[in-house]
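Here the complex is missing one protein chain, while the rest keep their positions.
Here is chain A:
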Amino acid sequence: MFKRFRQYRPFIDAGIQGSMAWRLDFLLFRLGDILGAVVTYFLWRAIFDASKHASLNNFTLPEMSLYVFLSFYVGTFTHSHSNDDVGDDVKSGTIAMRLLKPISFSATYLFEEIGRKLVQVFMMTVPILGGILLFQVFHAQSVPFNLINVCLFFISCLMGYLLNFYFNLCFGFSAFVLKNLWGAELMKNSIVNFMSGTLIPLTFFPDIISRILSFSPFASLIYTPVTIYLGRYTLAVALELIALQVFWVLFFYALSKLVWRVSIKHLTVQGG
């Protein structure tokens, strides 16, 4: 096990170096993303102002504010680039070099991205999670800090990331068949944003839909970690939800193997 991990160590290092080189770019992109969260925050503030009730679908304004910024943080944490990485390699033909190496093809992408993630999550955690903790100090009654929930939150984020990685990998393998992925990616992102709870908490949907969605892999990406942090569940329920996440990780892991078998037959390396 340890020896196998050593084989992938260079990929982690490459990922770290790569993201260090572009760290300013990364920060600017996240600044752009957070502006989207700021718009949503102000919108919610106006909505709570306009509403006669102090809480909407079980969310108070402080909870909703935390929800908006936490789902932004979780979105960055679980974001995976694997579909683009595969797509780029297919387009440029460099995928041939990866296929020649006597190690797991998809694991090379995973470890390279974990390297990048280490740097990025570190850069994000200090300002965003710091801000969230500070907010909790000022609103101690509404969302009390709970260490167990924070630990479960990080485990849940990690599962969300792995799920997203294999989900995107399935998607990226379709680049072997389709050549241009930009539009398909846009389509995928907007659907995922809606169903994962990034745009609006799932409890705002009609009861049946929100129940179905909460079992879907999309909820596992954003909604599950965020609501665990907010302390919405008892310990037993939270563990069940994490188990559901693990199930979805395994499911998409298996699916990515299957899609790979089919799509590899369609691979044509153009130039190189």
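Keep in mind that, in the parts below, a contact is a pair of C-beta atoms (placed from the backbone, for glycine too) under 8 Å apart; a residue touches a chain by one contact, two chains touch by 3 or more; residues count from 1.
Going forward, contacts and distances are computed from a predicted model.
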| item | value |
| --- | --- |
| Protein name as given in UniProt for the chain not displayed, "Multidrug ABC transporter permease", "Xanthine dehydrogenase molybdopterin binding subunit", "Electron transfer flavoprotein subunit beta" or "DMSO reductase anchor subunit" | "Multidrug ABC transporter permease" |
| Hidden partner chain, touching residue among A:Leu118, A:Ile132 or A:Ala184 | A:Ala184 |
| Chain not shown: contacting residue from A:Phe135, A:Phe194, A:Tyr233 or A:Phe247 | A:Phe194 |
| Among A:Met20, A:Leu35, A:Leu133 or A:Val262, residue touching the chain not depicted | A:Leu35 |
| Chain A residues touching the omitted chain (full complex) | 24-26, 28-29, 31-33, 35-36, 38-39, 42-43, 45-47, 49-51, 56-57, 178-180, 182-187, 189-191, 193-194, 199-200, 204-205 |
